[in-house]
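Reading through the structure tokens given below for one structure.
Omission of a single protein chain aside, the complex is shown with its protein chains in their original locations.
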Amino acid sequence: MINDFEHFTPKTLKEALALLAKYGDDCKVICGGQSLLILMRQGLVSPKYIVDIKGISELSYIKDDKDGVKIGATTTHRAVEKSAVIKKKYPVLAEMETRLASVQTRNWGTIGGNVCHGDPAGDPVPVLIALNATLTVAGARGTRSIPVENFSLDYFEVDLKDGELLAEITIPPPPPRTGAVYTKFNIIESDLATVSVAASVTLGAGDGVCQDVRIALGAVAPTAIRAKKAEKVLKGKKITDALLKEAGEVAATETEPISDIYASEEYRLELVKALVPRMTKEALARAKKA
Amino acid sequence: MKIEGKFTMKAPIQETWDFLLAPGTLVSCIPGAEKMEAVDDKTWEGIVKQKVGPITIKLNFTQTLTELDPPRHVKAMGLGSAVGGAGTFTQETIVDIKEVAGGEVEVAYSSNVSLVGRLATFGERIMRAKVNKIGGQFIQNLQDKLESELGK
Amino acid sequence: MKKELKFKVNGQPYEIFVKPKTLLVEVLRDLVGLTGTKRGCSSSSCGACTVMLDGMAVKSCSVLALQANGTEVVTVEGLAKGNELSPLQRAFLDHGSYQCGFCTPGMLMSSTALLTENPRPTKLEIKEGIDGNICRCTGYNAIVRAVTAVVKGEYKEAK
Amino acid sequence: MSYQCPVCNKVSNKSALDLARHMIGRGDKVHRDWINSKGFKYSELLALQFSSFGGEGFKSLAEVLEKEAKVKD
Partner (left out) sequence: MSDYSVIGKRVHNIDGTEKVTGSGKYTFDVVLPNMLYGKILRSPHPHAKILKIDTRRAKRLVGVKAVVTGKDTLGRKQGIWRRFPELCDEEILCRAKVRYIGDAVAAVAAIDEDTAEEALDLIDVEYEPLPAVFDPMDAIKEDAPQIHEGVELNININRHIEWGDVDEAFEKCDHIREDKFKCSSQAHVCMETHDAVASFGHNGKLEVWTSSQSSYYIQRLYADMLDMNESDIRVTNRHTGGGFGSKFELDSAQFCAAILSQKLCQPVKIVLTREEEFTATKRRTPMYYFLKLGAKKDGTMLAKEVRVITEGGAYTAMGATALYLTGFFSSFPYKYPNYRYDGYRVYTNTATTSAMRGFGAPQSTFVGESQIDMMAEDLGIDPVEIRRKNGMTPNYEVPGQAFIQSCGLHQCLDKIEEHIEKRGKLPPNHGIGVSAYGFMSGGIFNWFNTPYAFSAAVVRINIDGKVDVYTGTCDMGQGSNTTLAMICAEELGVRLEDVRMFSGDTGICPPDLGAWGSRQTLMGGNAVKMAAAECKQQLIEFTAAKMGVNIVYDLDIKDRWVHLVDRPERGVSYFDIVKEAIRGKDGVAIMGRGHYTPHRKGMISPAYSFGVQAAEVEVDPETGRYKLVNVTTAHESGTVINPVGIEGQLEGAIMMAGGYGFCEDQPMDEGKILNPSIADYKLIRSLDMPETDILEIDTYEPEGPFGAKEAGEGLTNPTAGAIGNAVYKAVGVRIYDLPITPEKVFKALKEKEKQQKKAKK
């Protein structure tokens, strides 16, 4: 049962921030509401005030400029999935979206809402980490930037202080000879990830050496994480199957998975060991083609 | 969901026991405990607040010492019911102390946490992770307290 | 407390006062009186409540009614033109794409939205289009066959 | 040769073993009490039956029934 609340529909970011400042802890932000409404129906979240930012058109956009592509926080998953710019520049992001929940959820749910929900099994965050994205957070006293990999703090907790709102996601232009991929392991195709892996590989000019690599993992820690030690195994080297295997083993040591009804802790570790090499190899193949 | 473990520290057993049983030591280790008040020498009542992302749970919490065997064994039962009826939370903690060589004591603990009601059925994924964490934090707090007070 | 909701359902304008907590599906079923839209879960998982909102498929149990302010909603009751069933409705009949029928309104809305957006989907795209809807009876393949038949032009739109 | 249940008079015209199956299978209080009155423990006979292959649980009861429940045709 959903408790009664008061509903505000600010038309601008400024209005929204003012409302947040006014109601503080007693209010929650809703946009697509695909996650929040489930919690409210269970009676687990019962805010007195709801600030509905779905109607803030200034936050819904996909812009391509010299710093990269900028996605407004209230842009729906579906808009990201279908965007020509994103398909061209970051195909991995569009591919990830096609596997995120269902069409209905993607039509109404937003990428910003997903990132702010802080679900360690969410799909966009690992991909955004692999793409080295930055978030712009707006507050009463102006805006600040934060790398997406630092944004999630704990299970369902993100680095948003009272009165702050996520405004924008910026993805830097991909360096030449870069390939990125994402996969999630699950039992049912459209389901949340049991383990997810995003990888991005950048090759040096001509020599086939791995100049840069970013590996992000989902559902194996309280937040999506970047497997930095595993990256180190590969960075600056010519990637071989043996190195990939090692990277997988190392990545597993960086996780702290839990056992739940879908998979045991040990199995999640094994999945990381199997999927990190596989996905990195795929990213490498894409980088070679790029 | 059970958490078990043990640690050793340099302290006399009686002192360890006395500290453990001192009013408020155990309850103050409960993460998120607020305004815990003693009802009698074995029972405390208060509010425990827990937060999992957007979910804030406020529990009316009672902790009772149910088994006492000084200076070796104590069992504490915690029972919390969520304000608003979202469920109940129980925590059973057992601490066993024994002397080991070299003036050290070994503190063995087990903490079994369970959730009943709507809280429990909602999102197994979230709650299990969180409950494990609460249990772990409780033990961590206890160890920190004991070590900082006695293990110097 | 109640706020005004102005929207169109199957072409008909409505002005209704609702509590902010009211879900779109509740307005449609309880206030507008269109019970074709069903509810099968409370976790946005089953798709039985799927309707079209400004042409897109959404789960009406996961949309606040007030968020539909100013939009046009189409429910299963809006598919037929008078006495003429829509191509998908006829294809569902011919292919046995329903059994108990409880998921059928949602399935029809998901596939109608799919074909509105992409009139020539591949088989995989059809499967993706209805993946948010659970059918416990048919095993989906009969639904995929029906949508495929419409894509192939076997069912003409009624005039 | 047939056998008659001492409790409910059901007749088995197969064997004492068959009647033993009936008595244990029926398992209501009256049947249980009769079995127990013969020095068995009903639950032990059951346990014997579900813990091993070979139908052992029925056999010892059948021996008793062979003597006590035989009906001459």
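Letters are used for the chains, namely A, B, C and D, taken in the order the chains are written, and counting of residues starts over at 1 for each.
As a working rule, a contact is a pair of C-beta atoms (placed from the backbone, for glycine too) under 8 Å apart; a residue touches a chain by one contact, two chains touch by 3 or more.
Values in this document were obtained by computation on a predicted structure and should not be read as measured data.
Novice: Considering the complete complex, which visible chains touch the unshown chain?
Specialist: Taking every chain of the complex into account, the missing one touches A, B, C, D.
Novice: Among A:37, A:92, A:271 or A:287, choose the residue that contacts the chain missing from this document, as touch is defined above.
Specialist: Of these options, the touching residue for the absent chain is A:271.
Novice: So which of C:7, C:92 or C:155 would be touching the chain we can't see?
Specialist: Hidden-chain contact among the options goes to C:92.
Novice: Write the list of chain D residues that the hidden chain touches.
Specialist: Residues 21, 24-25, 27-29, 32, 42-43, 46-47, 49-50, 53-55, 58 of chain D touch the chain that is not shown.
Novice: Using the document's contact rule, name the residues of chain B that touch the chain not shown here.
Specialist: Against the left-out chain, chain B lists 84-85, 87-88, 114, 116-117, 120-121, 123-125.
Novice: Given the full complex, what residues of chain A touch the hidden partner chain?
Specialist: So the residues of chain A touching the unseen chain are 1, 38, 185, 187-191, 261, 263-264, 267, 270-271, 274-275, 278.
Here, only the chains that are shown with their structure count from here on.
Novice: When the centre of a chain is set as the mean of its C-alpha atoms, what distance in Å lies between chain A and chain C?
Specialist: 29
Novice: Using mean C-alpha positions as chain centres, tell me how far chain B is from chain D in Å, no decimals.
Specialist: 55
Novice: Where in chain D do residues touch two or more of the other chains?
Specialist: Within chain D, no residue touches at least two other chains.
Novice: Hey, which residues of chain A end up touching chain C in the complex?
Specialist: 2-7, 9, 30, 33-34, 37-38, 40-42, 50, 52, 54, 78, 98, 101-105, 107-108, 189-190
Novice: Enumerate the contact residues on chain C facing chain A in the complex.
Specialist: For this pair, the touching residues of chain C are 1, 3, 19-21, 23, 42-44, 47, 50, 53, 56-59, 61-64, 66-67, 110, 113-114, 128-129, 131-133.
Novice: For chain B, which residues count as touching chain A in their complex?
Specialist: Per the touch definition, chain B meets chain A at residues 51-57, 84-86, 118-119, 122, 124-126, 128-130, 132-133.
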